[in-house]
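Written out below as structure tokens is the structure these notes cover.
Every protein chain except one is present and positioned as in the full complex.
Chain IDs A, B and C follow the sequence of writing; residue 1 opens each chain.
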Amino acid sequence: MTELDNAKLVWMYRHMLRIREFEERVKRSFEEHPGVIRGHTHLADGAEASIVGSLAAIQQGDQILTTYRCHGYPLVLGTDPKAIMAEIYGRRDGLCGGYGGSMHLCDPGRGFLGTSGIVGQGIPQATGAAYAAQIRGQGQVVLGFFGDGATKQGAFSESLNIASLWKLPIVFVLENNSYNVVTRVEQEDANAAAGEPLSVKAKAFSMPGVTVDGGDPVRVHDTVADAVARARSGAGPTLVESLVYRLSAHGNLIAPPGVPLHFPEHEAVEVFGNLAEFEAAKRNDPVPRFRGRLVTDGVLAPDQADQIGAQVREEMQAAVDFALASPYPAADAALNYVYA
Amino acid sequence: MTELDNAKLVWMYRHMLRIREFEERVKRSFEEHPGVIRGHTHLADGAEASIVGSLAAIQQGDQILTTYRCHGYPLVLGTDPKAIMAEIYGRRDGLCGGYGGSMHLCDPGRGFLGTSGIVGQGIPQATGAAYAAQIRGQGQVVLGFFGDGATKQGAFSESLNIASLWKLPIVFVLENNSYNVVTRVEQEDANAAAGEPLSVKAKAFSMPGVTVDGGDPVRVHDTVADAVARARSGAGPTLVESLVYRLSAHGNLIAPPGVPLHFPEHEAVEVFGNLAEFEAAKRNDPVPRFRGRLVTDGVLAPDQADQIGAQVREEMQAAVDFALASPYPAADAALNYVYA
Amino acid sequence: MARELPYIAAINEAIRLEMARDDTVLYYGQNIATTENDEFVQAFGHDRVRVTPISETAEIGMAVGAALAGYRPVVELYMAEFMLVAMDQVVNEAPRMRYMSGGRVTVPLVLKAGYGFTAGWSGQHTGSIYAMFTGVPGLKVALPATPADAKGLMATAIRDDNPVCFFHHYLLTLEPGEVPEGEYLVPFGQAAIRRTGGDVTIVATGWMVGKALAAAAALAAEGIDAEVVDPRTIQPLDTDTILASVAKTGHVVLVDQATRHGSASAIIAAEIAERGFSSLRAAVTQVTALDATIPYSEPMEAFVLPDEAKIVGAVRGVLGTAPVS
Partner (left out) sequence: MARELPYIAAINEAIRLEMARDDTVLYYGQNIATTENDEFVQAFGHDRVRVTPISETAEIGMAVGAALAGYRPVVELYMAEFMLVAMDQVVNEAPRMRYMSGGRVTVPLVLKAGYGFTAGWSGQHTGSIYAMFTGVPGLKVALPATPADAKGLMATAIRDDNPVCFFHHYLLTLEPGEVPEGEYLVPFGQAAIRRTGGDVTIVATGWMVGKALAAAAALAAEGIDAEVVDPRTIQPLDTDTILASVAKTGHVVLVDQATRHGSASAIIAAEIAERGFSSLRAAVTQVTALDATIPYSEPMEAFVLPDEAKIVGAVRGVLGTAPVS
């Protein structure tokens, strides 16, 4: 905790809360405003500490690429939640004008280069951004975020080999939430089945690999910060496995139109009947956990924490209101941006 | 050397020589019979000990899949060299009727299920054959052969993960000849660049990985035999890295028609100016090396070795003669076998 | 005996029946069979029914290998676009191995994937990419439009000795329809005439069949009698049935959810322009998606897709410009 001063710790708490509140509003939208969210939406609740801890470790000019589970990152990088919510609602004022939706946020001006909705495919893209950073020679570092399931996609291995070989300035942040949709990681990963951490995969690339409690933003920060320092120094990439637990189901229901969309129960309960696992994860929820710690450590007074909570709720209510009020794009705008 | 009796050692020597002689005849065909070989042809000279040692470790009913560098394996499995040469010459009596050519031999009756000319793509196919063997439950084992370069193709990682997870009866034989065409393995592999063996990749799959001198057929045999026993027992796959050196260039010249095709100098010399490496490899040629050892150990008398040499030369001359005499397929036979 | 079943249930019924009939049929893929409660696991066990990692190249490559070794894998791929990461196995391995072996091996496998989920799934999950597979010798491509065809084409796909892409339409998933019980096979390469009519031929596949029928109903009210042809498989393509219809009507509108230059309709148009030219009394007209990635937002998404009104307009166009016969 050495490096992070109190202001930064509070900053981290605020952003964790902002992500949580934003995702709650997305989730509630399915009931409160049926039909405004279409397609498939994936939430970051449970991963707030990991996201905020990681992004606290980078600086202006650094860049990130993520998966479809992408709402949290731009909130931390400074993107207006109004624009994000409006994008998820498919509105003209959306971050991407309603073209991309929930899975395809991007804000290049703030270093968020984009996402891929296809598992694993963002990993080489992040690696390519790191290659660009290496050539540019201005000390930029790239963070590439992806899930445990994505490590079973060939793109992962191909990219980590090149990143290590070329000593690219990148940190691969593997958010291991133990699930790929309804499949548990032990059912699809040879390391997990053997009781090993997924960070052991780094050995195949002669790269350092480390596993961290993704529920602790400070540990995540410190781990990622070390990796970022290593990357920035020219020593090459690191694989950071961050252990998180998503607190919602993989995504809202996958259903043809006409069938109401909503978030079902978490797969641990719904599919595996493992209520104990889910309850334990809820008890271990990183957001109240971090609040408790900051209060205990005297970093944050309870009423200050409540105040932050109120501000964040207000901010996200405003995001919903803004998004609801934003007009839809003109239909024929669909033919813009096909080619540059 | 315990397990292999003298007859088997002589069998191994004979097959090594058969592969060498066959490949020499293929290579000479470019000068002696210009035009009979089309497209791209890849030789196994230098890898004989590895091929024969590996195939000496399997039994009737076991199966293999390989890459485009595929002439050696069927020679050991019992396929008639006449049919192989006729295939390479594009003739009607070819092993595959002239449809496949040098890169696509196959002889399913002898367990050789086929090849892929696309790097890495045979690895999942071999894994699938192993899945079939596991379900069939008759103790069959599959060997999947591929090169050092192929380990950088996503198909490699995806397959090894599943094979380990499912404990499939397969041995992955990585023939590391230090080159992918004109690229040295240290230029494209993070392990090699870090001075580690490629077998370290197995760690990413919680799978045993071992590196063996692929110039020594007995060591290859013993190593692969252990892995085969493990696979047959249901304990799962092994990655065996066999260190070989190909004694010819990657393949014949890649050139449009009109430009005469032939085998250029080895890349070590032609591209990297490293005559010393190439000369050392020639001095270490596994075929004379094994002959010397068998003679020294009293397993093989020099005149017996010479006799084998003469028989093999005769056999391969007959293969060339047969192939030259075989008619071309009828042009409209091209429309057969498109669909089953 | 037929009863009503949703499209997706009809597909599952075919897989179940074929697995019961032939124990070389395997069924695996991502996010299926993760618990013992899975109906396929219960019926056929974990040898033949497995969950896989997110490794399409391995999944499809393994299907090729298992097929070479005597099995008939059905790979659950969810969305056709996920095959793109493994496209080499689909177009350059599976369909070529038999040919390159000179007939020594067969590669019977089914790649089951949904497509066309144009319901807010945005740019990467909404494609109609079937035309990428039609020109690949050795490969077959089925596009069922009804629950009965979904069942019958799946059963045929599994029995076929070649690799088959079975593309079901996501927007039809819960569509109910009459489905025969027990063994039911729909042959490949036989188009279905969904509606007979003498004035114009409308050729459509998948979700577009319903739109074409709705358009035909609307046109009937104007006294225009449209024939609606559903090829059902686009490889093999039943060009003869299409040409026979065009010979009768002299006019044709081709409807395709794909973009114009990535469509099956372009391929069909080319066949008609060559082999049915003398029947034609008007331009061969395509109604396809507009040339854009599918956008997320609803008004834009609707704008780029073919719909009933666009089909009706196209039919009026070809009839209006037709020479008096």
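Operating definition for what follows: contacts are C-beta pairs under 8 Å (C-beta built on N, C-alpha and C of every residue); 3 or more make two chains touch, one makes a residue touch a chain.
Owing to the predicted nature of the structure, the values given are computational and were not obtained by experimental measurement.
Enquirer: Would you list the chains present here that the left-out chain is in contact with?
Expert: So, spelled out: the chain left out of view touches A, B, C.
Enquirer: In the whole complex, not just what's shown, which of B:10, B:118, B:324 or B:340 touches the removed chain?
Expert: Per the contact definition at the top, the residue touching the missing chain is B:118.
Enquirer: Which of these, C:77, C:131 or C:148, touches the one chain of the complex that we don't see?
Expert: Only one listed residue reaches the unshown chain, and that is C:131.
Enquirer: For the full complex, which residue in B:12, B:47, B:70 or B:155 touches the chain that was left out?
Expert: B:155
Enquirer: For the full complex, which residue in A:124, A:215, A:237 or A:251 touches the chain that was left out?
Expert: Touches the omitted chain: A:124.
Enquirer: For chain C, which residues touch the unseen chain?
Expert: For chain C, the residues touching the absent chain are 57, 81, 84-88, 91-93, 95-96, 99-100, 122-124, 127, 129, 131-132, 134-138, 235, 237, 258-263, 265-267, 269-270, 272-275, 277-278, 280, 282-286, 291-293, 295-296.
Enquirer: Counting contacts across the full complex, list the positions on chain B that touch the omitted chain.
Expert: Residues of chain B in contact with the hidden chain: 37-40, 87, 90-91, 94, 98-104, 116-121, 149-150, 152-155, 180-184, 187-189, 255-259, 271-272, 328-335, 338.
Enquirer: For chain A, enumerate the residues touching the unshown chain of the complex.
Expert: Chain A touches the missing chain through residues 63, 65, 94-100, 104, 106-108, 113-114, 116, 118, 121, 123-136, 154-155, 158-159, 161-162, 165-166, 336-340.
Here is the rule we use: only the chains that are shown with their structure count from here on.
Enquirer: Name the chain whose C-alpha centroid is farthest from the C-alpha centroid of chain A.
Expert: Of all chains, B has its centre farthest from that of chain A.
Enquirer: Taking the mean of the CA coordinates per chain, how far is chain A from chain C in Å?
Expert: Distance between chain centres, rounded to whole Å: 36 Å.
Enquirer: Measuring from the mean C-alpha position of chain A to the mean C-alpha position of chain B, what distance in angstrom results?
Expert: 45
Enquirer: Which residues does chain A have that touch at least 2 chains other than itself?
Expert: 152-155, 188-189
Enquirer: Spell out, as numbers or ranges, the residues of chain C touching 2 or more other chains.
Expert: In chain C, residues 52-53, 55, 57 touch at least two other chains, as defined above.
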